[in-house]
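Take a look at subunit A:
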Amino acid sequence: MDNNLEFLFAGFAVFWAGLFVYLVMLQMRLRELQQEIETLEERLAESEQTEQSGNSTPNSSSS
Partner candidate 1 sequence: MSALWQVLVAIFWWVIHTLLEPIWNARWVALPPLTGVMMMAMIVGAVLVAPREIVEGEVQRLMYIHVPVATISYLAFFVTAVASAIFLIGRDMRWDAIARGAATVGIMLTAFALLTGAIWGKPTWGVYWSWDARLTATLVLFLIYSGYLLARAVGGPNDEQAARYAAVVGIIGYIDIPLIHFSVDWWRTLHPQRIIFAPKPALPGEMLLVLLLGFLGILFLTLWLITLRGTTEYLVQRADRVRARLDQLERA
Partner candidate 2 sequence: MSSALAVFRKDLQLAWRDRSGWLSALAFATISVLVYSFAFDLATADIRPLLPGVLWTTFLFSGIFATSQSFQRESETGTFDAMLVAPVSPSTIYVGKLISNLISLLIVELALLVLTTILFDTPLLTGELVLVVFVGTVGYVSLATLLSTLGSRGSARAVLLPVLALPLLVPLLIASVRATGAALGAPIDSAPWLLLLVIFALWSTIGGALLFPVVSER
């Protein structure tokens, strides 16, 4: 019964590889989102400028 080393490696591989891939994907996703938010907020700041200068209608604040 002790020749089941390959199952042990399979089990460990599944866990550690899966975990590693998940962590890497998560970090990439996090970084990508942070950049996207920065660019979006810059565009928002610009268009809110044009909106302020453009016309005087009150506009709602963004959270």
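Quick note on the criterion: contacts are C-beta pairs under 8 Å (C-beta built on N, C-alpha and C of every residue); 3 or more make two chains touch, one makes a residue touch a chain; residues count from 1.
The candidate set was assembled so that all candidates are chains of the complex that A comes from, given by their letters.
Just so we're clear, the structure is a prediction, and the values are computed from it rather than from any experiment.
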| item | value |
| --- | --- |
| For subunit A, as assembled in this complex, the candidate in touch from 1 or 2 | 1 |
| Contacting residues of subunit A [partner candidate 1, same complex] | 1-5, 7-8, 10-12, 14-15, 18-19, 22-23, 26-27, 29-30, 33-34, 36-37, 40-41, 43-44, 47-48, 51, 59, 62-63 |
